[in-house]
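All protein chains of the complex are present and in place, except for one that has been dropped.
Take a look at subunit A:
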Amino acid sequence: MAQMNMKEAIRDAMRVELTRDPNVLIFGEDVGNVGGVFRVTEGLQKEFGEERIFDTPLAESAIGGLAFGLGVQGFRPIAEIQFVGFIFEALDQIVIQAARLRWRSGGRYNAPVVFRTPFGGGVKAAELHTDSLEGLIAQSPGIKVVIPSNPYDAKGLLIASIRDNDPVFFMEHLNLYHAFRAEVPEGEYTVELGKANVVREGTDVSIITYGLMVHTATKAADQLEKDGIKAEIIDLRTVSPIDIDTIVASIKKTNRAIVVQEAQKSSGVAAEVIAQINEKALLHLEAPVLRVAGPDTIFPFAQIEDSWIPTPARVIAAVKKVMEF
């Protein structure tokens, strides 16, 4: 086992798959020579050559379409969209073209492509570099949306995504790239897509979350424990599809839940989680399920992002509210 941060684990996943499968390709803006603006693909071009890891001209729609076409040809492209805000340029190719290919062709073609993109606030990046757009993609049928919260999951989930025969949208939180190191096995292993992880066991309330917010929830749970409240934390890992079974099992135990996401409150992943809880576990609830999320505004400019992004204190407040309901 090696100690890796999330960036290294993601790079390692790509290296493993590039080695194993000659059909794996990586491309995007600036990913080649210097390894991308975050150096996630650093060194891979040297190792695997310019035919397999290459820079594209600056055109996201073309990046999406290239991935689609190469997928049709049997390749397994990993296309990097440099920052999440730029996926809009490629949205037609991602959510209309790639996500519909299997269905439109009656199964004749598929798009085994991975779109990787960094996202997430708290790093004082420029406008449109940070927004949490997972809800937008998750609403599109035919594409899976994966958001790892730690290096081990990141590597296993990315390998599983590359091997998946349908398109996967893989989102990497900027604030997790270098946040900490963890044990990551060398070589191949996968973490199943669509399977949540109970990262902390508890009996009093379920905190359902993903990505960076897993860590915010953990901080809150540490504090809550001092007050005698045992929170169970579920890391969704895949926000589309959602692993409702793991959530329901947890709620059966705790009878209370909150959902924490960095994204804006309305119409997103948290709303979907709660809708599914209503469908499958309503009678196990002792209190309404609350959301802790960003407000329904544009992701704010850097100056006040720290007060915009959900904090442990806001998570604690929501937990107390459902406990006292």
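Going forward, contacts are C-beta pairs under 8 Å (C-beta built on N, C-alpha and C of every residue); 3 or more make two chains touch, one makes a residue touch a chain; residues count from 1.
One rule holds for everything that comes next: contacts and distances are computed from a predicted model.
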**Report entry** UniProt protein name of the chain not shown, from "Succinate--CoA ligase [ADP-forming] subunit beta", "Urea ABC transporter, permease protein UrtB", "NADH:ubiquinone oxidoreductase 24 kD subunit NuoE" or "Pyruvate dehydrogenase E1 component subunit alpha"
**Finding:** "Pyruvate dehydrogenase E1 component subunit alpha"
Query raised in the report: Given the contact definition stated above, which residue among A:Ala2, A:Ala126 or A:Ala275 touches the chain not shown here?
Result: A:Ala126
Report summary line: Per the whole complex, from A:Pro57, A:Gly107, A:Gly187 or A:Gly228 the residue touching the absent chain is A:Pro57
Query raised in the report: Touching the left-out chain: which of A:Trp103, A:Phe180 or A:Phe301?
Result: A:Phe301
Query - Contacts of subunit A with the absent chain, listed as residue ranges - result: 29-30, 33-34, 37, 55, 57-62, 85-86, 88-89, 124-129, 265-266, 295-298, 300-305, 307-308, 314
